[in-house]
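What follows is a structure written as structure tokens; I'll ask about it next.
A single protein chain has been omitted from the complex, and every remaining protein chain is retained in its original position.
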Amino acid sequence: MRLVMKFGGTSVADGERIAHVANLAKSYFDKGNEVAIITSALGGVTDALLDCASVASGNGTVLHIHEVMIDISKKHYEAAHIAIGNEVEKREIINKVLSYIDGRMDELEKALIGICYLGELTQRSIDYISSFGERLCAPILSGAIEAIGVQSRSFTGGEAGIVTDDVFGNAKPLDESYSNIADCIKPLMVDSIPVITGFIGENKSGIITTLGRGGSDFSAAIVGAAVGADEIWLWKEVHGILTTDPRIVPTARTIPVMSYIEAMELSYFGAKVLHPRTIEPAIKHGIPVRVKNTFEPEFSGTLIVKDAAPTKEVVKAVTLIRNAATINICGAGMIGTIGVAARTFSALADAGVNIVMISQGSSEANLSMVVIESQVQLAIHALEAEFTNGVVGEISSDIDICVVAAVGAGMAGIPGVAGRVFNAIGKSGVNIIMISQGSSQHNISFVVSTTNAEDAVRALHTEFELDKVQK
Amino acid sequence: MRLVMKFGGTSVADGERIAHVANLAKSYFDKGNEVAIITSALGGVTDALLDCASVASGNGTVLHIHEVMIDISKKHYEAAHIAIGNEVEKREIINKVLSYIDGRMDELEKALIGICYLGELTQRSIDYISSFGERLCAPILSGAIEAIGVQSRSFTGGEAGIVTDDVFGNAKPLDESYSNIADCIKPLMVDSIPVITGFIGENKSGIITTLGRGGSDFSAAIVGAAVGADEIWLWKEVHGILTTDPRIVPTARTIPVMSYIEAMELSYFGAKVLHPRTIEPAIKHGIPVRVKNTFEPEFSGTLIVKDAAPTKEVVKAVTLIRNAATINICGAGMIGTIGVAARTFSALADAGVNIVMISQGSSEANLSMVVIESQVQLAIHALEAEFTNGVVGEISSDIDICVVAAVGAGMAGIPGVAGRVFNAIGKSGVNIIMISQGSSQHNISFVVSTTNAEDAVRALHTEFELDKVQK
Amino acid sequence: MRLVMKFGGTSVADGERIAHVANLAKSYFDKGNEVAIITSALGGVTDALLDCASVASGNGTVLHIHEVMIDISKKHYEAAHIAIGNEVEKREIINKVLSYIDGRMDELEKALIGICYLGELTQRSIDYISSFGERLCAPILSGAIEAIGVQSRSFTGGEAGIVTDDVFGNAKPLDESYSNIADCIKPLMVDSIPVITGFIGENKSGIITTLGRGGSDFSAAIVGAAVGADEIWLWKEVHGILTTDPRIVPTARTIPVMSYIEAMELSYFGAKVLHPRTIEPAIKHGIPVRVKNTFEPEFSGTLIVKDAAPTKEVVKAVTLIRNAATINICGAGMIGTIGVAARTFSALADAGVNIVMISQGSSEANLSMVVIESQVQLAIHALEAEFTNGVVGEISSDIDICVVAAVGAGMAGIPGVAGRVFNAIGKSGVNIIMISQGSSQHNISFVVSTTNAEDAVRALHTEFELDKVQK
Partner (left out) sequence: MRLVMKFGGTSVADGERIAHVANLAKSYFDKGNEVAIITSALGGVTDALLDCASVASGNGTVLHIHEVMIDISKKHYEAAHIAIGNEVEKREIINKVLSYIDGRMDELEKALIGICYLGELTQRSIDYISSFGERLCAPILSGAIEAIGVQSRSFTGGEAGIVTDDVFGNAKPLDESYSNIADCIKPLMVDSIPVITGFIGENKSGIITTLGRGGSDFSAAIVGAAVGADEIWLWKEVHGILTTDPRIVPTARTIPVMSYIEAMELSYFGAKVLHPRTIEPAIKHGIPVRVKNTFEPEFSGTLIVKDAAPTKEVVKAVTLIRNAATINICGAGMIGTIGVAARTFSALADAGVNIVMISQGSSEANLSMVVIESQVQLAIHALEAEFTNGVVGEISSDIDICVVAAVGAGMAGIPGVAGRVFNAIGKSGVNIIMISQGSSQHNISFVVSTTNAEDAVRALHTEFELDKVQK
């Protein structure tokens, strides 16, 4: 199999773990697989860098920067020594790595001094500074692999071929990236394990950019698609994607297989394991994505595929969004009047409000929405300004509510699922404030008061026997 | 009690029925009530007028117009003779009425000849022509009342004081209408029964305008609010508002009392008894509205009030919209992206698409809508043009679906209602395609395939025991 | 030569003049020319029709309409008798014409009755009613030509092939009109003189439309272009286009030859002989247009051609616009600020203000405009609303001013013309308020106070010796 593996921050947190990752990669390589690795930064490094940049642009001093540099440097030196080992025969490898680290630390210190001297922290600088986390980690991992006898070379995203647009902080890869990566990385996979920094690319002028939230997963999906991987493995510190939040339901289990569509329905909330946008390149090329636990590699985790085989259970998971608020606009004038929804959502979009959930029943006299609680006042003001008189009679809102959702592609076309969902909720004495089920029938979302939210999650988890092994 | 009564087309379909209406009004008047009447046109007259105008503006001839005029004239003569009676002592009344009809018929014929000669049919002319239905009927009803010994006078909407804006075909009353009507009509109610044409008003220049769909109910609500009525009675050919369509559930019953809010949730569809916009003036002034059956006046019908007393049953009615279609847009790029709903609904509003129902679950990866089947292609094209690439991955649609809704203000805050709804549906083996319950909790709407729609309605009607007498 | 001749209202004012026109046309036809005629309405008829329609839509009566119809009918009967003659051998011609008039009068009366009955006068009806002037005149002229022995047939614009868009009151011909006219009219010109109503066309549904201001000249230009005329002759009651207004300078002379471009510069004002838009079809096809005097046909008038041969005098005419006003906006903030002109003219356009003249000197600190005096307050308000603060410091205006212009394509490239213009004005003691000369150098416009305006015109007329015969 050709595998592209991404190791998240916890997986490469320190030297021991990097050594573990190197061994893990080698074990798959030795079994005849081709392996490329996307790596995150050492634990805590990216945050330390951004803190330092922020302080530098404020009241920071060169001395403070220097102290932080020494800490970070030390951290990577230690990690390198542990990951690679101190034996004589590894001296060459470790020296190469330490020398690379020295070079990067020097660049980094200068950039932070620049920020300190100028007192200004632009998004471009933020991208540049935060890239050092991955750029310092990749050569250590690469060295650790070499140290156990497999050839390896490390690359920044840009060196590997990821060319992006100029949107610093949230860059998108240009199409040419795919052929670049295929040319650069794929041939190396025959007899070595290339290590590529996650999260970062560079624009056409060679300036470093970052890929935004979940950027390392995105890097893995891009590289996986580019080299035509059989599977993309996202190694995390969790047992895959769970049936629900184990803090609410301790018996929550890992979901063994799910479809891309189910992953989309699930991933925005609850587990927070995976942002669906990050695996779009994999979806587009139909490449399976597996979420695995670095600390229990033998556990098969969750496999996300194009079409999941039907399972016994129609509901696969139950999710919860906390700190939400409902907004309801109503009025006889809304009935049959075209454009009310357009005005409502345009006003909210202009105000920058994200809409979590929408429901308009067939009377057309009410339009209900859920937003994040912190945006509810913003949203109300925007709507009051839009509907100064006439059409809309009343705008009301409620806070202290949560959104619960039952998710599963298997619900589509199966009578009785909604009945089971709401019967279970009803039996547990929970009042349902708002309901939404889209016509894709993969997700039944409903709103309950915060007091009842966890009960509702538990009731559904039990109703659909999600704590039992699924087949 | 001060009562404003509106008699619809079926209630004044011919002379006998007008006589019946006159007696009905007198009976309330004799019991010490003050009564004002809003009347529709004689059965079939408005349609005949509009047909004639349409033909006239095309290839019509003066001869054809004249023939239609003779028919219409004859119809009103007959109605007058029957409604008023031919006894000698009624000769004076009938002569006055016939002479008034002659005057109107002359104006009408000229207007139609005008349209014929010019070959052009403007909205202003349509309003003018269609106003004759009510204007010819009101004096007959007024005469019939006089004939049984109660003073009466007939008024056009404009004469009664309804002054509107200039939007021919869908005019809105100006605020001054209320004091005008109070000055003109209220004093007459002390010792007589004024009869006012429904549906029509006039603009500030005295040109006749019409009030749009449900215009006679609207007239009744305006007059009721203006004279400070205790109740507004809308006499129709039905037993009030029913628990559901009796063609689907023969045991459907009349709902005795409901709130304005429930009326709003109900009235767009199903029964089609009442368009909520028409009773807005009553709602604003808190005047109860009663829907009664002309043919069984002793039956109390449905009373719509500000706050309905709680009833045993949380669900009051089950409604059905046929010939609908679902549209679903989905894509990983929609998750967390502000503005997708705004773009969606703006595109649909610009295309003139009416949105029956909306549902967006909490994953934000899907946005589902229901539209009327005849607009589905229009809607799809508008959305495809708006989302040419990126953000939205796929736009799909389904036809042959219906929207069922369970309605009742009593559902709010009561756990288990949704469970009962969907359990009942599930048990009857019906798959649910889409669900929406707004946070007002007065309405649970869901989509089922057309094949299952009537089963679903029956299942809910049974579940909530709507065929039993409610208390 | 193939000639398309248009006779204006004064030229066909009554029967005698129509006879004169017929003879005139015959004389050219007899000399071997091909001739088609575009005719206006009899004197006063169009105004009478529009008055009658206006009265009819107000408080008019059918009786009043009938009286007007009798007058108009009589007027055309008389004209027909005089123009065609009463000799026995002309009996057939005259009967055909009178019968045609009867048919039109019947339609007309009905349309007016229609307007009277409906009380509404739409632009479509105005077009229809006003078309009768030309439609009643054309057959009389055609009959008069037949009566003197030349074959002739009359056509409405639509019958001749002019198909327009649906903009009633200001319709534009569609391209297909040209081939329609070529097919219908051109062959007839070989052995007859077709007579076509000016001013009117019809839309694709056959509804009559009118071509707006100067519509008969426009009809002539369309027909001339369609049949490939050698010249288009516009017969008017003036001696062509004059060097200036003869009421100001009694020695003003006719300009023998001028270019299309000069005609454009001249025609908006002063003489009002010709609106340049009306001859656009002629300009586009390069067909010379001649303005001739019906009452002195031997006088050659003014010939307007693509390229006029150079004349001794660089200035050809002096024009005057009365009742104008200047507006000036100024401010240091305007200097080098992009967008001030855009905001100024957008605000004025939105307010419906027509800009007669514009001047912005190179300091960019001032922007001056001339508008018609009746629009000055409107314009000031629009500008004050646009520039509420900042950029523009002050908005001022002056009334009681006139715009004088010296026009002539020969000014281009000749040094000293502006000097002569302003020296002449200076010598006559007239202060110049504002000046504009565009880079085409065909027109020097300047603003003077109303008191001085005629002096300024006279000074220029003298300076450039426009009262002398030009060669």
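By letter and in written order, the chains are A, B and C; residue numbering begins at 1 in each of them.
The working rule: a residue touches a chain if its C-beta (ideal position, glycine included) is under 8 Å from a C-beta of that chain, and two chains touch if they have at least 3 such contacts.
Just so it is clear, the structure is predicted and the values come from calculations on it, not from any experiment.
Trainee: Determine which of the presented chains are touched by the chain that is not presented, and list them.
Mentor: A, C
Trainee: Could you tell me which of A:Thr122, A:Gln151 or A:Gln377 touches the chain that is not displayed?
Mentor: A:Thr122
Trainee: Which residue, C:Thr39, C:Ser57, C:Thr210 or C:Ser359, contacts the hidden chain when the whole complex is considered?
Mentor: Of these options, the touching residue for the absent chain is C:Ser359.
Trainee: So which bits of chain A touch the chain we can't see?
Mentor: 110-111, 113-120, 122, 124-125, 128, 207
Trainee: If you put the missing chain back, which residues of chain C would it touch?
Mentor: Given the touch definition above, chain C has residues 264-269, 275-277, 279-280, 283, 319, 321, 326-328, 330, 332-333, 335-336, 338-339, 341-346, 348-350, 352-368, 370, 398, 403, 405, 407, 413-427, 429-447 touching the missing chain.
FYI, only the chains that are shown with their structure count from here on.
Trainee: Think of each chain as a node with edges to the chains it touches; is that a line, ring, star, complete or other?
Mentor: If you draw each chain as a dot and join those that touch, you get an open line.
Trainee: Using only Cα atoms, superpose chain A on chain B and state the rotation angle in degrees, rounded to the nearest 5.
Mentor: Nearest-5 rotation angle for the superposition: 180 degrees.
Trainee: Nearest whole angstrom, what separates the Cα centre of chain B from the Cα centre of chain C?
Mentor: Taking the average C-alpha coordinate of chain B and of chain C, the gap between them is 54 Å.
Trainee: Cα centroid separation between chain A and chain B, in whole Å?
Mentor: Chain centroid spacing, chain A to chain B, equals 52 Å.
Trainee: By residue number and range, which residues of chain B touch two or more other chains?
Mentor: There are none in chain B.
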